[in-house]
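Here the complex is missing one protein chain, while the rest keep their positions.
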Amino acid sequence: MTEQQQAVASGQREVVLRAEQLGKVFGKTVRQGWRRVDQGVRAVNDVNFELHRGETLGLVGESGCGKSTLARLLVRLMDPTEGRVEVLGQNLLELKREDLRQARRRIQMIFQDPYSSLNPRMTVGEIIGEPWQVFPDIVPPAQREARIGELLQQVGLNKSDADRYPHQFSGGQRQRIGIARALAVEPEVIICDEPVSALDVSVQAQVINLLMDIQRDTGVSYVFIAHDLSVVRQISDRIMVMYLGEIVEGGAVDAVYESPQHPYTTALLSSIPVHDPEQQSRQVLKLPGEVPSPMNPPSGCKFHTRCPYATEICSQEVPAVTGDLAVRGVRCHHASTLNFDPYIEHITGRVASG
Amino acid sequence: MPYLVRRAGHSAIMLLVVVSFVFFAGRMIGDPAIVMLGASASDTALEQLRNNLGLNDPLLMQYFRYVGGLVQGDLGVSFRYGFAQMPAERFMDGGGTPVMGLVLARLPQTLYLAAVALGGALALALVMGCLAAMYPRSWIDHLVNVLSLASVSVVQFWLGLVLIVLFAVHLGWLPTGGYGSWYHVILPALALGARPLGRVAQVTRSAMLDEMARPYVAAARAKGLPEHRIVSVHALKNAGIPVVTITGDELVQLVTGAILVETVFGWPGIGHLLVEALNNRDLPVLQGAILAVATLVIVVNLLVDITYTYLNPKVSLSSREN
Amino acid sequence: MNAMTEARTRVTGDRVDVSAAPIMSVEGLSVGFDTPHGPVQAVDNVSWSIRKGETLGIIGESGSGKSVGLETIMGLITSPPARISGQVLLDGQDILSMPQRQRRQLRGDRMAMIFQDALAALNPSLTIGTQISEVYRIRRGASRQAALDKAVELMDQVKIPSARSRLKAYPHEFSGGMCQRVMIAMALAMDPEILIADEPTTALDVTVQRQIMDLLQEVRRERGMSLILVTHDLGVVAECADRAVVMYSGRMAETATMRDLFRTPSHPYTRALLQAMPRVDARLERLQAIPGTPPTLSHIPSGCAFRPRCTFAQPRCAEEKPELRMLAAEHSAACHFAEAIREETSHD
Partner (left out) sequence: MTQKLLAKTEPDPSVVPTQNANVEGLYDEERAPKLTWKIYLRALFSDRVTLIAALFLIIMAVSALGAQFLAPFDPNQIDIMNRFMPPLSMTDAGQFHLLGTDQLGRDVLSRLMHGAQVSISIGFLGAICSGLLGITLGIIAGYKRGLFEDIVMRLVDGMQSLPSLLIALFVLFIIGGGYFNLVLVFTFLQWTVFCRMARSLTLNLRDSNFISAARVLGCTDARIMLRHILPNMVAPLMVLFTLEVAILILSEASLSFLGFGVQPPNASWGRMIASGRDHINTAWWLVTLPGLAIFLTALALNLLAGWCRAVSDPVHSSRWLTPKRKQNKQEG
């Protein structure tokens, strides 16, 4: 465990973001003949975590698992239907319009698609400087130009880029501009919604390094959402795995990667193609089918329809959480009896016996 | 099915709005009795007419009476139509020509003209649009583009006049106007069909170009389908949706265009009736003609929406869900 | 425990007879386009070949020309508007110089292609059954019923459950993975010898990606088909391919067997790419990022295109365009210092 992780584990650091029993149900009215029937889609259910200063929490899951919805709930681009989100002890959901605008200084977001996240009709300088139009007290007008230059350099671009338009930049450079825009309000927390998944491999590493450098320098905290487990491992201190709107496993990143307890986590880890042609005789935990529709979620454990280990109890009873999902916990009936060592040889380097 | 029922409900509401608009706006021009008899009419004559027509009742009651009449197919009576002079006495004994009869007598001619114009335009436009899309940026494409834009840019009644000058007056090939055998319809249909021809060709061309750039076309080529099938089955079916939309839209515009074209050619259709009513300041006929055209247009829109559900599997599915 | 054994499937690595003659070879293929900013060279002098039953990986980032080259081979990009030169030999015959009609006969029959975004590659207003069966019906002259039976057979092969009842379904009723299966069934309808898969799993989740890759390998093995796998994911290539071509900025950077490519990468780009990949098995202090960005096609640097981002770059690299040179059997790289780099990596 690194020093940082120890500090986190012992709870020494200040909590900057807290989610409590956060949930989102999308209302939908369905017509059946002449009647209207309300049918909710539960996109996010019962998410609890605390994020400490200077820490990165990874959030992993397949498409449609609700991780992007969760990101939008955290910055209140969407209103949750239950639970609360606290930023530095302030409940975002109780705030009035104007107070909410002020609170947004504390929490910012970086988006997945670097092409649609920048206004094509604004110059880079205008994009980065826009937060100060909204919060004029952050940087006094006289210093703004200089500050834009500083921010551009901080994210590895040139001062002269302030006059250019977004379409003159490549994907990776645009993502840097997005990062500079988020940094301009000097936030405490940045929600990163798949910030590198749209980028080329050779550029991904640059952006990950940049995010890590910024955290080292400014002490900002990240919630890092991704579907690529290798990327998440690189940047996160802790990680939570989501399936159909629920966290199924969570804990310190090394613990989860080296001894996963949930079959879904294991399947994800063992499905990653390994970049070594000589290590191809390992075992893969394959899942049948695809993620079921959240409109019609399975009974009991939501994962049981794809789980190779499912027994009768799984389809009938909702599994309880063992431990604390944010520290080290799992949501599975059989977690204590399963041994996943053979499937993660490529991660641990341990050769499994049997 | 509920979707269609709901859609039909919308149409009914629209119709009611038009009826109300026509009724109340009609009253805004002033006392209908004065409009009918003229400013020089005597007070007693006016009063008698008001009594006869129920104009002294509360407005709302008159409105309900009007709507009630419509439901029974009664569009009111015209006191000018069919009379060279307007003997005031005619009004008194409840005479006059029923508007419904006038409208029904004119409607088939308009539908006939519209069908010929639109049918011809549609067939030609689809061919033009597809040809242009198959050879983008070729001379065919340019020609189709300029031709279709030209036919959109032309004023229909002027085109009618020019056609008359050219083919009727100078060349003498076709009659200058009127209604009769099949060759009477040629010039009016040409004048009326120009605009839909241009619009549909434009939309077909750009919709087809969009579709041909979509990945499924590349996939269809990759699996070895012949090009003619890709164009005529794969792309055309998807391009069909905007084309149907624009066709419905043009059908609506066609009816308005008919007002002027019928006037120019003396074609005895509903548009001609409408202009005559305008010139005579014959309110009941004007209202009746407008209602007839509006009903036609609303029905056409309903049909277009129904066609959608057959063209686009997603629409029919979502309408079943929502 | 029954479930357990079922779930255990090993990643397979069956290799091909290296001495066999290639079924298709590409020689000096170049593809250029005109853009508002002037002409660009999307593919520049690319040569490779593929044997029967072999899986060839084509690795590259966006804009590296990996898809353009294959679309040209498929005849989806034609001249004009593109400027195409070079040869693509199929059974010793150059297909680029064939008339369009004849080339169309090759598509589906000899080679087929599947695409990244399967949902977009399916016609939204035709049923799955029609789309899978239509080629068979039109090209083979089969009756409607026979073609539909064939479609059901194909859907069974790509493991679409309850195939017959899904003939009447529309693409938007299917999930991403299912759409990709439909694409594969469509491509297999005419029994092609070569299947080109353009980033078939990029848009899919890891667990579904695994299913589709397995399926592709399975149909390749069963039919003795050759598979050209275009991807930016080194992991996917490492697991499936026998050999790989690394593309950078429209040119070939390196080509080698998988073992050579990963053990002794000899082009600085390949090497840097391998180092830049985040790893699932270890957490590093910092990733070895490649500086800069891939060049846009309209502004390819002079000399070696990778030069501005290369840690080995010398003045010579700006002037001389490095040619692809053979380093060992089945291993070539286009770098002035390829031998030295290969030496260095294999010695340590």
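Letters A, B and C mark the chains as written, and numbering starts fresh at 1 in each.
One rule holds in what follows: a residue touches a chain if its C-beta (ideal position, glycine included) is under 8 Å from a C-beta of that chain, and two chains touch if they have at least 3 such contacts.
This structure is a prediction, so every number in the text was calculated from the model and none was measured.
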{"item": "Which displayed chains the hidden chain touches across the whole complex", "value": "A, B, C"}
{"item": "Among C:22, C:124 or C:308, residue touching the chain not depicted", "value": "C:308"}
{"item": "Residue in contact with the excluded chain [from A:57, A:85, A:118 or A:330]", "value": "A:118"}
{"item": "Residue numbers in subunit C that touch the chain omitted from display", "value": "34-37, 39, 80-81, 83, 262-263, 265, 271, 274-275, 279, 281-282, 288-289, 291-293, 295-296, 298-299, 301, 308-309, 311-312, 345, 348"}
{"item": "For subunit B, residues in touch with the removed chain", "value": "10, 14, 17-18, 22, 25-26, 28-29, 136-137, 142, 145-146, 149-150, 152-159, 161-162, 164-165, 169, 202, 209-210, 213, 252-253, 255-256, 259-260, 274-275, 278, 286, 290, 293-294, 297-298, 301"}
{"item": "For subunit A, the residues touching the chain missing from this view", "value": "72, 75, 77, 100-102, 104-105, 107-109, 111-113, 116-122, 130-131, 133-135, 156, 158, 161, 164-165, 167-170, 178, 181, 185, 274-276, 278-279, 349"}
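The criterion applied here is as follows: only the chains that are shown with their structure count from here on.
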{"item": "Chains most often in contact, by C-beta pairs", "value": "A-C"}
{"item": "Computed distance of Cα centres, subunit C from subunit A, in Å", "value": "31"}
{"item": "Distance between the centres, which are taken as Cα means, of subunit B and subunit A, whole angstrom", "value": "56"}
{"item": "Junction residues of subunit B - those touching two or more other chains", "value": "none"}
{"item": "Residues of subunit C engaged with two or more neighbouring chains", "value": "none"}
{"item": "Subunit C residues within the subunit A interface of the complex", "value": "3-4, 6-13, 61-62, 175-178, 205-211, 213-214, 232-236, 238-239, 258-259, 261-262, 272-274, 276-281, 283-284, 286-291, 293-294, 296, 309"}
{"item": "Complex contact set, residues of subunit A against subunit C", "value": "62-63, 170-173, 200-206, 208-209, 212, 227-231, 233-234, 253-254, 257, 267-269, 271-278, 280-287, 290-291, 308-310, 342, 346-349"}
{"item": "Residues of subunit B defined as touching subunit C within the complex", "value": "214-216, 218-227, 229, 233-234, 237-238, 311-314, 317"}
